[in-house]
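So that we are looking at the same thing, I have put the structure below in structure tokens.
One chain of protein is taken out of this complex; the other chains stay put.
First chain written, first letter: the chains are A and B, and each begins at residue 1.
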Amino acid sequence: MSALATSATPLVQVEGLHTFYGKSHILHGVSLTVGRGEVVGLLGRNGVGKSTTLKSIVGLVKAAQGQVLFEGRSVTSVPPHKLAQIGIAYVPEDRRIFRLLTVMENLRVGFDRPGVTDTRKRELLDKVFAYFPVLADRRNQAGGTLSGGEQQMLAIARAMMLEPKIILLDEPTEGLMPRMVSQIRQIIDALHRDGVAILLVEQNVPLTLETSQRIYILEKGMVRHHCASSEIHVDHDVIKQYLGV
Amino acid sequence: MDFLSSIPWQLLLIQTVNGVVTGMILALVASGLTLIFGIMDVVNFAHGELFMLGAYFGVIVVAATGNFWVGLVVAAAMVALLGAALQILTLRPLIGRDPLNTILVTFGISLILQNYALWQFGTVVRKVSEPIESYFTLFYLQYPWYRIFVAGLAAAIIGGLYVILKYSKFGVWIRATTQDRTMAQAMGIPVPLVYTGVFALGAGMAAASGVLFAPLGGVAPTMGLDWVLKAFIVVVVGGMGNLGGSIVAAILISLLEAYASIWVSPSQAVIVSFVALILTLLFKPTGLFGTTVTR
Partner (left out) sequence: MEQAIDQRPPENRGALGPILQIDKLTARFGGLAALNAVGFELGAGEIRAVIGPNGAGKSTFFNCITGVLRPTAGRIVFNGEDITGLPSDRISQKGIARSYQITNIMPNVTALENVRIAAQSRRHGWNFIRHRDSFVDLTEKAESALESVGLLSKAYEFAVNLSHGEQRNLEIGIALATEPKLLCLDEPTAGMSAGETHETASLVRRIAKNLTILIVEHDMQLVMQLASRITVFNYGSVLADGTPAEIQQNPRVQEVYLKT
């Protein structure tokens, strides 16, 4: 692979993804890309297939057709735990932290990987506690005792422990108070500065437009619109059509 | 006054000791079973045969080396490997499918292993001598130290399991996988490997119980049947997937049986276990210590 090809190759490419839940045809040929270090937003109403797209990329749902490429190589049939090890992290809707494990144990799961030195482990912990001081305070508490916002932070921190190249974030601000929403915005910005790519699924349009470089709009399992965030704003007709009422 | 003296105090105390000893062996068998069920949702009908094979391999290695402890460790290791192989070949392909499939598979394996043992070793009961031959005086009995030792060693093994679960990396992997298999995968935990490891661990524990029990009751191809039945009762009464619960339930049931056999024959005393099972299912179906876990 020549140097030119590497720099032009997107980090993640999704091509023509068709996914079913039983007979229910959720994704009707979704294609999108995320560049190295880019924040890309995936917008759409409920039930259009945003979460399913993320789950298909991460292998938690088997795509019936189409492929997923990571750094130019096909990863469509790679098992989910291997994808996590090569640098694709997933933070689901409703967080799903390990409720009966402590905060530390939740984080440990992320860095108990082969090839991570003790020094690196300490560095990662320090970094994550710098981003989320509240987690340091609660490090020995069971995950289930944390508030909604704290659980969201733990879910993101846990993903960061994987030292991922891309984080798939599914509706991180859902159900959170406005104060926490702005905290999430800051975290996304900080991750972006650190060079981590993010595929952000959201229904919060202003947040998405402010934090991403590009957006895709999904409707009924297909990409209906794709543009740079700078080319569009909340009052745009396209936004109203596919996201509003 | 007359009533008090009619209670066989000495016999009760002797039976208490017996009950605890049997209970600890049962606890060791049941721990493996509840571990496999709690973590992998597999009802392992072959557990009794793993116990039985452990006893046979133990007999063979003891005969070859003359050392009981070597026999214990090697037999447990061999059966653990066998368990891993069985899991990879027959249970891994069934992950995520209807639990009925795994029940049928493990039941089939149990039949195969029983008949293999019958063919390989014959029906003659094998004997192993106890590694510790000294006795102490318990009232009017000469009570073998070995029995006390077995109870202690079983407790130590279960304690070791607890420590692994709570503090080791593998333990965190196991607990994470049990709570949320999907997110465990998403966090890079090699879930198929975790399942194989857990099955091997459970198999090894069953085998160790078999070797420990061998000097007390002899080794025969059908020796696993009684134990696995009681182990299932213990797992249900204690709460499926609950380690502490199985230990308490195992001791409780063994004590009740031991006391009952003061007045009735041992084969009738078994009824006590079933009564305990029925009462638990009627009044606290999730087990004495059970909680419902969401997958």
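Some points to look at:
The rule we apply is simple: a contact is a pair of C-beta atoms (placed from the backbone, for glycine too) under 8 Å apart; a residue touches a chain by one contact, two chains touch by 3 or more.
These numbers were taken from a predicted model, which means no experiment stands behind them.
The shown chains contacted by the absent chain are A, with contact judged over the whole complex.
Only one of A:E15, A:E71 or A:E174 touches the absent chain when the whole complex is considered: A:E174.
Touching the chain that is not shown, out of A:H28, A:K82 or A:H192: A:H28 (per the contact rule at the top). One chain is missing from the display, and on chain A it is touched by residues 21-26, 28, 45-48, 173-175, 203-207, 220, 234, 239-240, 243-245.
Criterion: only the chains that are shown with their structure count from here on.
Rounded to whole angstrom, the centroid-to-centroid distance between chain A and chain B, based on C-alpha atoms, equals 44 Å.
The part of chain A that touches chain B in the complex is made up of residues 58, 60, 79-81, 84-85, 89-90, 92, 96-101, 105, 108-110, 112-113, 158, 162. Residues 169, 172-173, 175-176, 179-180, 182-192 of chain B are the ones touching chain A in the complex.
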